[in-house]
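For this depiction, one protein chain was excluded, whereas all remaining protein chains were kept in their positions.
Read from first to last, the chains carry the letters A and B; within each, the first residue is number 1.
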Amino acid sequence: MNKNFKLEMRKICKIFPGVVALDNVDFELGEEVHILLGENGAGKSTLVKILSGAYQKTSGQIFLDGKEIEIKNPKHAQDLGISIIYQEFNLVPHLSVAENIFLGREPTLMPGVLNLKKLYNSAQKILDDLGVEINARSLVKDLGVAQQQMVEVAKALSLDARILIMDEPTSALTEQEIERLFATIRDLLKKGVSVIYISHRLEELFEIGDRVTILRDGKYIGTHRIDDISKPELIRMMVNRELKEQFPKKKAAIGDEILRLQNVEKDTVLHDINFSLYRGEILGIAGLLGSGRTELARAIFGAERIDSGNIFVKGKQVKITGPRSAINLDIGFLTEDRKCQGLILNLSVKENICLPSVDRFSKLGVVNRKKEVEAADFYINELRIKTPGMYQKVMYLSGGNQQKVIISKWLCTNVDVLIFDEPTRGIDVGSKVEIYELMNKLIAGGVAIIMISSELPEILGMSDRILVMHQGRIAGEFSAEEATQEKILHKALGGD
Amino acid sequence: MKKLSVFLMFFVFCLLLVVGCQRSEKSGGPAVALVMKTLNNPFFIDMEKGAKEVADSLGIQLISQAAEREVDVEKQMQIIENLIQRKVDAICVAPSGSREIVPAICKANRAGIPVLTIDTRVDKTTLKEAGCRVFTFIGSDNFEGGRIAGEFIVNKLEGRGKVALLEGIPGHETGDSRLSGFHKSVDDVAGIEIVASQTANWERDQGFNVFQNILQAHPEIQAVFACNDMMALGAVEAIAAAGKSGKIFVMGFDATTDAREAINNGTMIGSIAQNPYEMGRLAVINAFHLINKETIPDYIPVKIELVTK
Partner (left out) sequence: MQQKDFLIHYGRQFGTLIGLLVLSAILWILTPYFLTVSNLLNIAQQTSINAIIAVGMTFVIITAGIDLSVGSILAFSGVVLAWAIQVGIPLPLALLIGLLVGLVCGLVNGLLITFGKLPPFISTLGMMSVARGAALLFTQGRPISGFSNTFRFLANGEILYIPTPIIIMIFVYFVAHYLLTHTKLGRYTYAMGGNEEAAVLSGVNVRMFKTIVYGLCGMLSGLAAIILTARLNSAQPIAGMMYELDAIAATVIGGTSLVGGEGTIVGTLIGALIMGVLRNGLNLLGVSSFVQQTVIGSVIIFAVLIDMALKKSKK
């Protein structure tokens, strides 16, 4: 045993019925930020779930401070000083910050009676020590995403965590918030907390990580010091193939105008929106969170009513009264939040793909199941959706494959306009490229795409034209050639 | 899967245990079924007791069953259908609906199983139209009971006063007879005025609510006659809630244990005692006669009496 490591995992195997999720994986953690990298389905989540006690390993050994341990359940993991912050937070929205931090371990005056004073004071102390400005008495539901994350960190600290696992902690944060989070992580490191960090954003890894362990298809590929490795090397290890360029943008022939918005207004969220969209182009929409990007998409799709203004589709003025009428006009919408708005998790791949087109597949209300099966089969092959079968429930698919199901769902309705809201959030590098390639294929076929994204490289890499939104207005427009990160950010922040 | 089989085994074990305990009373004698309205009413508990004791002494295998709710005549019908499948030798039934039970009786007839009715009469015309047969009716003369109750109230009020009625479920022969008996002795008395007559569906909590409402509308009421004790006791509580305890005469029917206690306390003035124990007893005895091919009368009255302090 190497005493230098706080935590060692040796030859860990995890077998689910029919699937080997982890195959002899090694992992070690010292006083460091250790990045865990791999595509979706590579086994990262399974590995950390074994550490946090959510899963039991099938075989292998875990050593904590040189002593072999068996992690029995999440509570046991906490007692051992291992805490995990999941991508979806485990907070109770209607309780206060302090109550959340001490949930299940509330200080009491006597059995059953809370010591509220101590509860709030200790919570506030932890938050202050973290250097975050959060009132322990405020309700979690009133906090922003970044603040909620800090509450999770505070909760972990209150548990005397010595090992903190963070799963995609920055996926919902703004640049500034990410900086703050990194400062906090460095701070934690000084206090003797080691961090296991899972992320898809390669840029971040170089900024925050000390070492990186790469997994692929449940197998251990290697561990490297971040300083000794380059981005292309990392990507190669993850996907075992050279990604020539992250953004394989192909230009398509720009065709006729297909959608035009004229003076569109919606109280407090959209002001004086004017733009046109042409067949064969990808129109990128950039802007900070809350700049009205998503609202614009929802308005075009009819999920929200506009107060005034005109919308033209294929040259004709239309009134979009709801999603159904948008669909009838051949508009599709991929929401930002796949699980809550895009998919019906406990229905099968087939049923999700066919849902908006059921109308087209039915006569007198009776669905032609043969057509449905054909369509589902076609898109599963066409988009290379990884699933054991079309009857698999979508909840069991990985993020990238779920996104492909949603894309299939709209392709199946024969869309002309497809709105992507954060098309690659939470999706691994390999699948991201596949989705970009799909976009290329779509515009080549004459579809027009509106792509809303917080990731500037994505906007710059894939768009033909870029609109920048600020406070519900279109603050600037750039062609792909003239746009730079600086120019876009400048407009997005409200500069002239 | 392992867990599942443990569950299943545990479940099967429990079922066998429960059922096994119930079946220890098995014997070789004829099987007589007693189908009651419900067991949520002490009246039927007494009836079951009377039936059980005589069945034991005669060596009869008694199967007593009841629906969960008194008004659920469809469940009662199901029970009878199931007992026909069980090939019992006779069925004694206290019908939950005097017309609605007829199809079930016809089914028993067709299966050659004699039916005796207890407590509630079957509607004669319906029975005749269906061409089916009930061998006897064992029960109190509800009309006579209602008449006695009416007479008693008239005496108590010395021929003058305002009276409210709490009816049973409309269409129930039992309640209807009690009511018309009551009307018979009261309607001709000039000084007595019936100011309200509403149903409380045989139930105590409804008796409370309905009578509370009646009191709101007619605070001057001096006496109330409820077609069973449950409703009467509900009325007693409503009176207490209104702070009028002892000021309104409450008359019930059935003379249940609770009602007798209320009569002793003075919160009720009286009740009509039926004898459910005797009904159960007579039902089984007569079923036994029928099984032995003896003839029995088509009406077997069970004595009733006025219970007062």
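Operating definition for what follows: contacts are C-beta pairs under 8 Å (C-beta built on N, C-alpha and C of every residue); 3 or more make two chains touch, one makes a residue touch a chain.
Keep in mind it's a predicted model, so treat the numbers as computed, not measured.
Enquirer: Among the options A:30, A:74, A:255 or A:323, which residue touches the chain absent from this view?
Expert: Once the missing chain is taken into account, the touching residue is A:323.
Enquirer: Just one of B:54, B:79, B:251 or B:282 touches the chain that is missing; which is it?
Expert: Hidden-chain contact among the options goes to B:79.
Enquirer: Since one chain isn't shown, list which residues of subunit B touch it in the complete complex.
Expert: Interface with the chain not displayed, on the subunit B side: 1, 3-4, 7-8, 11-12, 14-16, 18-19, 22-23, 39, 61, 63-69, 71-74, 77-79, 81-87, 97, 99-100, 102-103, 123, 126, 129-130, 169-171, 199, 201.
Enquirer: Please identify, in ascending order, the residues of subunit A that touch the omitted chain?
Expert: Here the touching residues of subunit A are 301, 303, 322-324, 326-328, 333, 335, 340-348, 351, 354-356, 358-359, 362, 365-367, 369, 388-393, 409.
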